[in-house]
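Here the complex is missing one protein chain, while the rest keep their positions.
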Amino acid sequence: MMILDALLQGILMGLLFALVALGLNVIFGVMDIVNFAHGEFLMIGMYTTYWTSVLLDIDPLFTLPVAALVGILLGLASYYGLIKYLLRGPAIAQLFGTFGLMLFLRYLAQFLFGIDYRIIQKGVLIGKSLSLGPFIFDWTKIAAAALSLLSFGFVYYFLHKTKLGKALRATSINKEAASYMGIQTDQMNAIAWAIGGGTVGIAGGLLANFYYVYPTVGLLFVMIAFACVAMGGFGSIKGVFFAGILIGIIEMLFPVFGQQIGWEFLGPHFKFTLVYLAYFIIVVVRPQGLFGWKQ
Amino acid sequence: METIKDALDFRDFSKAERIGLILFTIFLLAFPWIGTGSFVKAVMIQFLLFSLFGMGWNTIGGYGGQVELGKAQYVGIGAYTVSLMMVWWKIPFWVSMPIGVLIAIGYSFIIGYPLFRLKGHYFAIATICTSLVLQDIFINWKLVGAAKGIELPIHEHPDFLYMQFKSDTYYYYFIMVFFYVALFYMNRFRKSKLGYQLRMIKDDEEAAESLGIDARWCKIKAYTIASAFVAVGGGFMAVYNLYIDPYSVMDLDLSIKIALMAMLGGAASLWGPIIGAAFLVPLDRFLGSWLGGYKGLIGVDFMIYAMLIMAVSAYQPRGIWGIIEQFRRKGK
Partner (left out) sequence: MIYLEVINIVKEFGGLVANNNVSFQIEQGEIIGLIGPNGAGKTTLFNCIVGFHKPDSGKVTFKGKDITGFKPFETNREGIGRTFQIMKVTTGMTVLENVMVGAFCRTDKRNIARAEASEILSFLGLEGVKEYHINELPIAIQRKAGLARALATKPELLMLDEVASGLNHKETEEVVELLRRLNTEKKITLFLIEHIMEMVMSVSQRLIVLDGGEKIAEGLPGEIVKNENVIKAYLGEKYAKSH
């Protein structure tokens, strides 16, 4: 029963992880750049929701459009202010550049908001839970999972059904061919960053409903996102969705599993260690991703 | 013998560089007698320590061109080996430090073997992962003090064997010796077969392989050398600070700083990591103590730091030494 419970909780978290990883993978697919600041984008999404809901005294769920907007602007600003210039340099400079962005945003948050852990106290769903027989689910998590799924579906639809989305995917499959067909790479890059920022902004807003907000919260989630991306295959949208869910399950299931067989090292402290290990093992053994999907 | 001659041979450098090296050495030797305060001395020790780290990173990161962001785990291995052996068995520094280096070498082989199947982003993230895993283990491992860390026993009298001194001056000279060993080693390394092969791998790995170079093996060797360097510094950190915990010696920020200093100064050059450390360590320290004094300014030092990283990456990825080299070539 505990295992089934962990499985279900894992799926709920996993949907959110998938949304976090989605933007990272879209950017990677289109431009072959790993955005280390992705976790900090999430953190800013979380702060946006926190402050909007606290200062304006509105329910955190209604702040999601604000979080999305902030995310999109942040993505665009990062692209036009930094990434464009990094593209001229070697890969090592690109990695360091986004690393710099990560540190900057993290310490900007620390400077502005201090190192305190904050959590939203008021909200329609906060503190309420749904009992289904022996299982108890927090409404905030259910909402987060449902809205994650919705956002994911929306982006998926955009990428596969709209003209702009198709152009974006064409760029990610073959940059050169796409530019021959008259697709402007620069514009596509900017759109990828807007999607990346927007989706992770929403994810941050959803996460802020039930998770502490603090300046270094991003690191944890960016590592999870990296693991999702590695597992699902760099650049694959479908892959990252299932990988997110799988990692959500691993993260919830292993501690329970460990407790049952009495292995302390699988305890809750280690659940993220497992995620890091999962990344390492997957990329070494199967660099094309666990499912081997390409777009 | 020839190895030592090679290490001390700076003939291919310009006159300005050789004079610079001599003046720099004189300055370092005389520094504790100039009569500066303990704060400045501590900054100098940090500078020498981070130069040592940076020179180590430079083998794999600079010459080999691999984005290595997990050096902190080797600082941790060096520091924990020295601390634990001292606390548990009272083993002196000069025994435990080399053992720490050996452990670092062994560990880096085990990690390096799978790690160097990877390239580019995959590799960079994987190096972070390995370091985070080790940090997590130490944070949770009660036997080694978990998150609380370890305090080293303080000896009443100065003790060379355990590297315990009342005055920072002694620490200063010891780290200076390590620094020069590293400098001479790197001077030989850059002219060695491995050094040349790594630079070729950085330029074009396919071409390097077609020239008979086993790229993966070369990278593993360089990674191991880097880890050994860093573990020496880690051991020193333990006896110098007399206290370590997983956050101070294994943090991701430390890994980044090490790589950043080498890159800012100019990767793949002998002076790069030293210039980078000379620039960033004082900046870091002074900003920290200066801005840290004002309560509202927590984190501003890191923001300035981060802006520097972004600016260098965007405008001059070859670092300060890269700019100097460019001017020199133009002058020719």
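Every chain is named by a letter (A and B) in the order it is written, and numbering of its residues begins at 1.
Just so we're on the same page, a residue touches a chain if its C-beta (ideal position, glycine included) is under 8 Å from a C-beta of that chain, and two chains touch if they have at least 3 such contacts.
Since the structure is predicted, the reported quantities are computational estimates derived from the model, not experimental observations.
Interchain touches from the omitted chain, evaluated on the whole complex, reach B. If you put the hidden chain back, the residue from B:Arg18, B:His155 or B:Lys191 that touches it is B:Lys191.
Taking the whole complex into account, chain B touches the unshown chain at residues 65, 191-193, 196-197, 199-200, 202-204, 206-215, 268, 325, 329.
Note that in this section only the chains that are shown with their structure count from here on.
Computed centre separation for the pair chain A/chain B is 33 angstrom, with centres defined by C-alpha atoms. Against chain B, in their complex, chain A makes its touches with residues 28, 34, 82, 85-86, 89-97, 99-104, 106-108, 110-111, 114-115, 215, 219, 223, 226, 230, 234, 265, 267, 269-270, 272-273, 276-277, 279-280, 283-284, 287. Taken in their complex, chain B has these residues touching chain A: 65, 67, 69, 114-115, 117-118, 120-122, 124-126, 128-130, 132-133, 136-137, 139-140, 252, 256, 259-260, 263, 267, 297-300, 302-303, 305-310, 312-315, 317.
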